[in-house]
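Provided herewith is a single structure, encoded as C-alpha cells, for subsequent inquiry.
Excerpt of the complex: some chains, original placement.
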Amino acid sequence: MSRSKQFLSDNAASVHPQLWEAMRAVDEADAPYDGDALSQEMDARFGALFGRECAALWVATGTAANCLALATLCDPHGGVVCHREAHIEMDEAGAPGFYLHGAKLMLAGGAGAKLTPDTICAEIDPIRDDVHQVQPHAISVTQASEYGRCYRPEELLAIGNLAQARGLGLHVDGARFGNAVAFLGCSPAEAVGPAQALSFGFVKNGGMSAEAIVFFDPRLADIARYRRKRAGHLQSKGRYLAAQVLAMLEGDLWLENARAANAAAAEIASSCGDRLMHPVEANELFVRCTIAEREALRAQGFGFYDWGADAARFVTAWNSDPAAASELAKAVASL
Amino acid sequence: MSRSKQFLSDNAASVHPQLWEAMRAVDEADAPYDGDALSQEMDARFGALFGRECAALWVATGTAANCLALATLCDPHGGVVCHREAHIEMDEAGAPGFYLHGAKLMLAGGAGAKLTPDTICAEIDPIRDDVHQVQPHAISVTQASEYGRCYRPEELLAIGNLAQARGLGLHVDGARFGNAVAFLGCSPAEAVGPAQALSFGFVKNGGMSAEAIVFFDPRLADIARYRRKRAGHLQSKGRYLAAQVLAMLEGDLWLENARAANAAAAEIASSCGDRLMHPVEANELFVRCTIAEREALRAQGFGFYDWGADAARFVTAWNSDPAAASELAKAVASL
Amino acid sequence: MSRSKQFLSDNAASVHPQLWEAMRAVDEADAPYDGDALSQEMDARFGALFGRECAALWVATGTAANCLALATLCDPHGGVVCHREAHIEMDEAGAPGFYLHGAKLMLAGGAGAKLTPDTICAEIDPIRDDVHQVQPHAISVTQASEYGRCYRPEELLAIGNLAQARGLGLHVDGARFGNAVAFLGCSPAEAVGPAQALSFGFVKNGGMSAEAIVFFDPRLADIARYRRKRAGHLQSKGRYLAAQVLAMLEGDLWLENARAANAAAAEIASSCGDRLMHPVEANELFVRCTIAEREALRAQGFGFYDWGADAARFVTAWNSDPAAASELAKAVASL
C-alpha cells in the first residue's frame, strides 16, 4: 500500500520542512517555558493576522486548546452548546468535563455538523431559568465543521448576535481553520466571527505538536495561562512550539498548506457526484459507497476509513499527492 | 554572556542530536496517536530496562506525567504524601488538585527534600481514622530530589515497606531519574524501588517534549491511557514523542547524558567546600554566597538563579561545557 | 385555593406525624454525626428489608443520594447510562458532573422514561472501544420512572444481566421507590433488582429531610462515607435523619404512605381514559388537556403544573385527601 495513496487522516501527516527548520533554529536558545523570544512574539503576530488585539498561547493538542479556551467561557455549573457531532462531544474522551469541572455539553443539531441560531435555540430555549437546570454559558462551533462544512461570515455573525443577546461566550474550534479560510476566501477575522477565543489548529496542517489558542479578550488569556500550566501543558521547551506556530504564520504557510489539502479534496470530489454526503468545503470527503466498492478501492492501494456501513471518509492533507488524488478521483468514477 | 557559561537550568537545554535524527526518521510514518510502531515498542523496552513487566506512556511534560501517574494511585477523596518542597507542591500550579479532582497533598519534611519513613509517619500518624480527615492513599518521592539528593535503594525499600504496610501507593517523580541512576551506580530497578509508577524524565536530559510514565502494574496504565486523552495529552503525532523516548533508551543515551551533567556538577562542587548547602548527588548545586559574590560571578559571565537571599543555584545539563564548569569551579574557589 | 386540592408535587408535603415523634424522641441523645444508635441500626434494618447484607447511609436529598451512589460506580473518565428524561439529567443542575468529577451522562431512550436493554445498547454499542470516547461504567434507572412507570422485576433482571455482561454498575434512583413497590406488589428486593446501590427516597413519601443510600456491596458504602462528608452532607445531628428513616421502615410506614398516594392517583386516573399520556403505575399523572380545560380545573381550586403546552401533571402524596382526588376525578370527567 503506497503511502501516497493514504487518505486516512490529516492528523498524522509529516511535518512541513519549514517547521523542522524553524525548530532547529531555536535549538540553542534556552529561555524556558514561554519566556523565549518567539513565544513573546505570538500576540503581535496573531494581532496582525486578525487585525485586532490578540493574546495567543501555544499548546500541544486541539483537545487542550478547545478545553482551555472553553474553561475561560463557562463556569463549572454552566453548559456549552455544541453540535451533537462536535469533536469536543464525540472524540475528546470527556476532556470538556475534566477541564470545565463537570460543566455540561448541550447538544444541538444542524446540517453538516453546523449549528444555526435556530438549532441552538431549540436546545436552550426549553431550559427553565431556574437552578434545577444547567444554564448555557457558551457556544462552541467548529470551523470547518466535523463534516467539512464552513460557516459563512454572516452565519457566524448571526450566531454571535445570539450569543451576545443571551450573554453567552463564543468559541471556535478551528482544528481545520486554515482549510475553512482557504475555502471561504475571506479574511481570518471574518472566518472566526465575533468569537472570544479560537483554537487555531496547525497539527493537521503540517505542524508537529503546536496549536494556538487565540484570545480576542486578553483577560481570558491571563486565566488560560494559569490553567495551561495547571494542566501540565506548559512545556519547558516551549520555544519549539512557538517556532512551529510562527513558521506557520510566516508567509501564510498555514493558508498555502490548507489550499493544497483543499485542492486535493476538490479533485477527488469532482468525480463523486451524488455519492457525496456533504458538499466538500474543506479537506474531508464523506462518500457513499458499498462494501464491495470500498474493497475495490482498497485493492487499488487506497487507504481510508469506513464511515458507518455505507460510506467512506477520505481526508487530504497539506502534502497529499495531487496525482494520487486524481487517481482516486478516477477510481471512484469507475466504481 | 556566553551560552556555555549558563547554569540556569537543565529544563531548556538543546535537544540531543540523536533525538533530532530519531524524530526525522519517523516523519514519513503516519499511524496516529500511539498506534505507531515506536509507541508500541515502549512497553518492551522499558520492561527490558527494569527487568519486569512495564506499561509505558509518553507524555509531553513532567507535570502531566506526575499527575497522570498519581491519579491512578489516589482517589479524589484521598491524599498524597510528598515532601513540602516537592515539585508537585511547589511548582506545578496546583496540577495535582486538578488531575486528582481535589485530592490533598500532605506535606512532610526530611533533609535534602527527601522523605523518610519517620517524616512520613510524623505526617500521617496523627490523622484520625475517620471520615472527617483526608486519609493518605499514596506517597510520592522525587528521585533525584528537589535539592539534588538521591534515595539509596534501601531508603526506597524502607519507604516502600511503609507504603505497603499502610496500603498506600508509591510514585517516583523521576524528572532527573537519569541523574540519580548515574550517581547511585545501581540498576534502574533499584533506583525506582518498589514503586507502582515512575515519571521517567527525559526533557531535562536532552529531550524536547517527551517524558515517560512507566507503570509497573499494567492495570494502572489502562486507566492512565484514558486519563491522558481526557487531559488533552494524547498527541496525534505521538510518534515524535515515542521516537524521543526510544532514542533516549538506545544505547543508554539517557545514562550517558546524565553522567555528563553530573560530572559537570561534580567539577563545580569540587571547589565549593562548605559553601554547599546539600551534598551534590546529581546535577544541581545550592551554593552559599553573598550578593557581592554572585555579582562577581555574573560579571564573569556566569548565569544562574539566586536561591533565596544567601545562595545561588547552579544546574548543569547534558551539554554543559566541561571547560565552563572548570572555569566556574575556579571562579567560586577565588571568591 | 384549598390546600387539599393541591396536586402540584409530593416533594413539599407535610411530614408524617410518626416522623415528628421519632425526631423528638432523639432530641436528648447527643452522639454526633452517624455515631448515634439509630444511624448504627440502619444497616441491619435495611438488611432485613432486602433480605441481604446492606450498608445504608442517610443523606438529606435525592440528588445527593443519587450522586454519592453513582460516584462509587463510575470513574471520572467514565459514563453513566440513563434515560434522557432522567432526573439526574434534567433536574439536578449538573450534580452528577460535580460529584463524578466530569463523568458523562449517556442518554438513552425508552417509553415512559424507562430504559430497556435495547435502548441501552443503542446508546453504548456504537461507542468505539478506544480512549477517544468515553466508556460506560454504570447504568442508572429510576424506579418508579419520571413518568410514573414501574420496572417489572424481570425488566430489572434483564438490565442487570446486560450490566453484568458489560462490566457496568447498576444504580436505582428510588425517589419514589415506595410507590413502585406499592404498585408492583413484589418484595423490595425484587423491585430493586440486581443493583449495587439504591437511592431509597423518603422525602417525597412523608419525610422531612432524609433519604437513604442503600448499598448492597458494603465496600461501596465505605467509599461513600468519605464522599458524603467531603460533600458537606454528614450532618452533626444526623440522628434526626436516622430517626426519620427508621420511623419510615417501622411497620412499613413507607409502604403504607406510598399506597395512599397511589390510591389517590388511581382514583384520579380512573376518569382520565385516553387523556393519560402514560399508564398510571405510581403517584404521577400526565393528562392531556387544553389550556381552557386547565383553566377550568384551576377555577375549581385544583393546583397542578402544566406539562408542556397540551397537558397537566398531577402528583398525589401520602396525605392527599381521597375526597379531593375523587372530586378531581369528577372534574376531569366533566371536562
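Going by the order they are written in, the chains are A, B and C; count residues from 1 in each one.
Everything that follows uses one rule, which is that contacts are C-beta pairs under 8 Å (C-beta built on N, C-alpha and C of every residue); 3 or more make two chains touch, one makes a residue touch a chain.
These numbers were taken from a predicted model, which means no experiment stands behind them.
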item	value
Whole-complex copies, counting every chain including the 3 in place	4
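To be clear about the criterion, only the chains that are shown with their structure count from here on.
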item	value
Closest chain to global C-alpha mean, per-chain Cα centroids	A
Between subunit B and subunit A, distance of the C-alpha-averaged centres to the nearest whole Å	34
Where subunit B and subunit C are represented by their mean Cα positions, the distance between them in whole Å	50
Residues of subunit A whose C-beta touches two or more other chains	92-94, 97-98
Contact footprint of subunit C on subunit A as seen in their complex	76-77, 79, 90-94, 96-98, 100-104, 131-134
Partner subunit C, residues of subunit B touching it in the complex	75-77, 101, 131-132, 135, 223, 225-230, 234
In the complex with subunit A, residue positions of subunit B that touch it	3, 6, 8-9, 11-15, 20, 24, 27-33, 59-65, 67, 92-95, 97-99, 203-204, 208-209, 226, 229-237, 239-240
